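Only a portion of the chains appears, each positioned as in the full assembly.
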Amino acid sequence: MNRSTLRAAVPPLVALVVLLALWEGAVRLLEVPRWLVPPPSAIGAVGAHEASALLGGAITTGRSALVGFGLSAVLGVLVAVLLASSRMVERALYPYTLFLQTVPIVAIAPLLVLWFGPGPRAVAVSSFIVSLFPVIANTLTGLRSVDPSLRDMFRLYGARRLATLWKLELPAAMPHLFTGLRIASGLSVIGAIVGEFVAGFAEGSAGLGILVLGAYRQLRTDLLFAAVLAASVLGLVLFGAVSLTGARLLRRWHPSAQGT
Amino acid sequence: MKVEGLRRTFPGNISVLAGLDLDVAPGSFVALLGPSGCGKSTLLRLVAGLDRAEAGHVTFTPTLERTPGERAPIAYVFQDAHLLPWRSVLDNAALPLELTGVPKAERQAAARAVLEQVGLGDATERYPAELSGGMRMRASLARALVTHPRLLLLDEPFAALDELTRGRLDDQLRALWRKLGMTVLFVTHSISEAAYLAERAVVLSRRPARVVLDRTLELPTERTAALRTEAAFAREARLLNEALEQGEHW
Amino acid sequence: SRQKEESQPGSQTATAASASTPKPNTPAKVKLALNWVPEPEFGGFYAARESGAFARQGLDVEILGGGAGAPVQQMVATGQAEFGISGADEILTARARGLDVIPLFAVYQTSPHAIMAHASRGAKNIADVLSSGTVALEPGLSYVAYLKKKYGFDKVKVVPYDGGVARFVADKNYAQQCFVTAEPLAAKRQGATPAVFLVADEGFNPYLAVVITRRQYWKEQPERVKAFVAAVRDGWRTYLDNPGPTNAVMAKLNTTMDAETFAAAAEAQRPLIDTEATRSQGLGTMSRKRWEQLAQQLVDLGTIEQAPAPDDYLVPEFVSARD
């Protein structure tokens, strides 16, 4: 945590405080019932009270989301590389990768549970399925956007397919890839939560999805919001980690990371 | 190297090469001149195998297949620098060696040496975005020279350089050629540079490019700055200039 | 003699079973898949585990909590879990689709599915509720189809049931489907006064929280299945007698529900579980006639094409021939 990282944290924190103040004020002024939209103070209170459940839930869900995200990152890039190998392959298969994204998880949950058992494994797979496509789509665009003259240069020097991939295409696709990963980071959390709705409950470690479901049923809106916020924090942490890594890797050469 | 009946037409019916023939003996140094947009870069790309002609072909004797242990048979200095923005100057210059599997220490030493030659010894750790235009072209030149190629294609490598640097690099290039004896195809817009460097000059006409003049220069092998003021040099330059003007009006 | 065993009170059956089967040294590991998160609805199962009823039967039971739409029947049918919890109507539907699952033990003798409306509307029954206002119902549920067939939904505005009670609390003319042990309590906690009408009183009363297994498993391990059922019956007896300790265990797993809600729900469901029939037949008893009736109702609703032959899925060991 050096100085500039700290300084970078100031604007979002200021925004957060402003947001919370507005929210609290609006809820109080308009007398919105607490079970509909609880004020941040109430969410904070229930969050403190249920801190251990929320923390445990965040850890359980976070673990699944992390596995799902990791799988998406690795397999997404691999699939994109495969699709980029020829226009023919891309045309034939790219549309079907979209299938994964348009399948409601609930519809394939039985299969997931049957194949991976109920609990974290199936949840991680759900997270993976939900977050895969953005990685594929962005990496593919990135691979396709490589400056053709640089490609020529590699061809001229007899670069093998793998070297071209490794030393030209992937570095050139990095800015796109990181955008994909940023999107995937948020989706992996939602994928894990939705997965937990259906498949997730291993003894002793109820994830945030289970908390959300239960709190919803019980109309404990404050706890519901606290759990949702915990999920968002999870997403933000992943997102932040991805963004920082990206900024660090791209800083010296890509305009999108300049001035960060 | 033998170019036979090369034809290349771009979409929109833009005929750039309409049956070009050119015969280049191994180890010769050929300067290629011609008006802007006539097809010089296109020809170089075809020779390098980076583009496909509709008709005709380029053959090499002896063949230009990479022999085991060789760094790279062909090197190309593109008209734009085409550096990898995510690599330092050193790593850019070392790239062709990296691609042929030369160990790290060795290739970095080689790259450093050639960067020193082009006057970038103190910028090895900078990134392309941090270089001036001329420095980028020199880095690109270093990347080509590092491979000790058998065929060296240069597309206006020195256009962005001041005359002193240019003169120095001219001399180095010629020295390198005499030492290694590779075939050089050198595109330039500078008549005096062409006359100073090359053994033979080919002047192309406007698009579609045809050979207006193909002349073996009658100049000594040993060339120094003094040559530029000699009568023989002036004569060659005048001949080239005339051919260029002629090609303009074809 | 089987019949006799069945007719005995649950606790005695359990003792008899444990006496007749020699206790194996290493307990058999089995899984029980729930179709929802730990709630009083499953109190007896946790009680069976906590009180040692499973252990006494030589069973080491792992209870798999489910979520919304947990594919319990599929898990049981494919052997992911040996036992599962489902509803009678769902079991019949599943069988019609080719899943060979069989019911063993029915926790809820009276279905807890209900319609709740604000008491202020003064509705006397479901027919009244469905004569005006808005009702939230979940498409695809068989009892919803039943109500639709019986009353029609011409005079009421039907909106999708969203699993919560927020809109109910907000709108006095809003009615919704519910589980008597869940939504009414949540609504009350927010200051609403719901009137609750059981769907069972309308003539559609499938067993709920029914323990199922795969027929194949029953064939291979009849003793273990019987032992499991006996332990479950024991557990439910324990839970009905004193839900407190088990509730405390479940509250640790399901932190969204507080102690009072656990206690209130356990109390609310008692009359649905402990009925006249169970007092004579034992907890969890099922009647062949009710299964047949339900199957016919489902056929009438068009949910399934034809009623399955009772002998295909009803195992005499677990079904009372009496009503």
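By written order: A, B and C. Residues from 1 in each chain.
The rule is short, and it goes like this: a contact is a pair of C-beta atoms (placed from the backbone, for glycine too) under 8 Å apart; a residue touches a chain by one contact, two chains touch by 3 or more.
Everything numeric in this text was worked out from a predicted model, so none of it was measured.
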(message) Stoichiometry for the complete complex in this file, please, as a label-and-count formula.
(response) A x2, B x2, C x1
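In this text, only the chains that are shown with their structure count from here on.
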(message) Going by the contact definition above, tell me which chain pair has the most C-beta pairs touching.
(response) A-C
(request) Could you name the chain whose Cα mean is nearest to the mean of all protein Cα atoms here? (result) A
(message) From the centre of chain A, which other chain's Cα mean sits the farthest off?
(response) B
(request) Return the distance between the CA-based centres of chain A and chain B, expressed in whole Å. (result) 49
(request) Between chain B and chain C, tell me the centre distance in angstrom, where each centre is the average of that chain's C-alpha atoms. (result) 84
(request) Would you mind listing the residues of chain A that make contact with two or more other chains? (result) none
(request) Note which residues of chain B are touching chain A in the complex, please. (result) 45, 48-50, 66, 72, 74-76, 78, 80, 82, 84-86, 95-96, 98-100, 127-129, 147
(request) Under the touch definition given earlier, write down the residues of chain C that touch chain A in their complex. (result) 33, 37, 62-71, 74-75, 78, 80, 163-166, 169-170, 182-183, 186-187, 189-190, 253-257, 261
(message) Quick check: in the complex, which residue numbers of chain A touch chain C?
(response) 33, 35-36, 50, 53, 106, 109-110, 113-114, 117-119, 196-204, 206, 209-211, 213-221, 223
